[in-house]
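Excluded from the complex is one protein chain; the other protein chains are retained at their positions.
This part shows chain A:
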Amino acid sequence: MAVTVSRESDSVATPTQRALKEAFYAGAIALGLFVLFIGLKTGQNMSNELVLTQRWGLLAAVVIATAVGRFLYVAYGQPFMANQKIANVATGLLPASVGSRFFTLPAFIVAVVAMVLLFVFNGSLAGWVGAEPAGYLQFLRALAVIYVLACVIYYFRAFIHANFTKLGITALVLYPILVVAVLSLNAWSIAGGLQGSLKWVDNFGIQILIYVMLAWGLNIVVGLAGLLDLGYVAFYALGAYAYALLATQYGLSFWILLPAAGCMAALWGVLLGFPVLRLRGDYLAIVTLAFGEIIRLVLINWREVTNGSAGISGIPKVSFFGLMTFNVSDPNYIAKVLHIATSSAYYKIFLYYLILGLCLLTAFVTIRLRRLPVGRAWEALREDEIACRSLGINTTTTKLTAFATGAMFGGFAGSFFAARQGFVSPESFVFLESAIILAIVVLGGMGSLVGIAVAAMVMIGGTEALRELDFLKQIFGPDFTPELYRMLLFGMAMVIVMLWKPRGFVGSREPTAFLKERRAVSSSFTKEGHG
């Protein structure tokens, strides 16, 4: 909503005058944009007639909010940001950063105390103050948690930045243990903690890690080799159905079928690769998109084998390497073998570590391959195909290996998905899934493993977290279902990230080659011309 102001008035007008003017324009633009979006709502009445609901109040609220927002930004936000860049004449120092002013020790202590108190007395709050204020207090608690976490991250930012990968892997390994420990303390029983951990380990942990793995797999095709693939979900579906069918029909174990599903997906990756060898960019995208749809339609229509849209259910669980199972009725059920209490959480925690292992395998393979000739050839292919050929690189095999490797990881993730859900149907493999995986790769920064993992966490974790925001019902009324807005927020987040960081969270590419004596020095630490 940038409003251009002519030069003369710019030099004369004070920020407030300018802000008023811009607020007026912003309001006018918002009015023009939203008069049909928000001002009028079409619906059906009982007799199926079209009815028009007028929502002028809501429209006015949106327009005023836009105008006020623009006013505050121009009148206070812009001068403030400009001041931050001006050093004090007397001391020669820049003003304290917003971060250090916002995250102060007293505020941190207050937030910690508030958070702990609200957690401890959570159960009895509703009784004391009534349901509605209790909802607001839960909102306050969420804010306190966010503030405390942000404080910790802010104070250790240098350390976190320096050791991001190690810290990240450690956090992921400890995550289920921490969740169970915290929830056990909260509920004063280990059984309660295990039960409560289901949601956190399954909905957040496993769900996010599946997408991390898929995005890392797609990253090989899109990020490294530069082949825009819009049908990646097809390989995910192939892996899932390969496991589902072979496990239900022939009773084969997950540990045999996992590599088999990966190989099958890789084979299909090669089969897809052959016809599209000559295509690049948009044309390749269209063909891969069609491929994804073909696979989905085959799954729907080949009823004799795939059971159509009804899907396949009763897919066996993964066993603990054949030693223990997670079925309560089995003689070697984990709780019976280890003489511990029965709980469904063991399986989820096991699955969490399984997918974490698969993710780390994907990352390890990607990092290794980038340093090998084939990985270098992928990246060179992304940069310039003609130059690649004239350097003696066989672009055919290079492309096919990229498709096959990417598809293989998709197949692994698919068979894991089938084992975790116990049920697969074509509905899980629609185009939107491909689009989300691709969006994660683009948002994270093509080719960057860390960036992609963060993007998956934000996107998938963020949309999952929306389901948890029950307190919003206190504000927007009981009909408000936050998860309905998750695609809207997803889109908004993408627009914001792309404006703010057009190359994704981690936009710079990490070089893989250094001179021997300078192996330790990365190019990002050396000035231009001094490397």
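As a working rule, a contact is a pair of C-beta atoms (placed from the backbone, for glycine too) under 8 Å apart; a residue touches a chain by one contact, two chains touch by 3 or more; residues count from 1.
Keep in mind that, in the parts below, contacts and distances are computed from a predicted model.
S.K.: Can you pick, from "ABC transporter ATP-binding protein", "Cytochrome c-type protein NrfB", "Acyl-CoA dehydrogenase family protein" or "RNA polymerase sigma factor", the UniProt protein name of the chain not displayed?
M.R.: For the chain missing from the view, the UniProt record says "ABC transporter ATP-binding protein".
S.K.: In the complete assembly, which of A:Cys151, A:Ala244, A:Leu299 or A:Ala377 touches the absent chain?
M.R.: Checking each option in A:Cys151, A:Ala244, A:Leu299 or A:Ala377, the one touching the absent chain turns out to be A:Ala377.
S.K.: Which residue from A:Gln54, A:Thr104, A:Asn394 or A:Thr481 sits in contact with the chain not drawn here?
M.R.: Residue touching the chain left out of view: A:Asn394.
S.K.: Could you pull out which residues of chain A are in touch with the chain that's been left out?
M.R.: Contact residues on chain A toward the absent chain are 373, 376-377, 379-380, 383-384, 386-395, 509, 511-516, 518, 521-523, 526, 528-529, 531.
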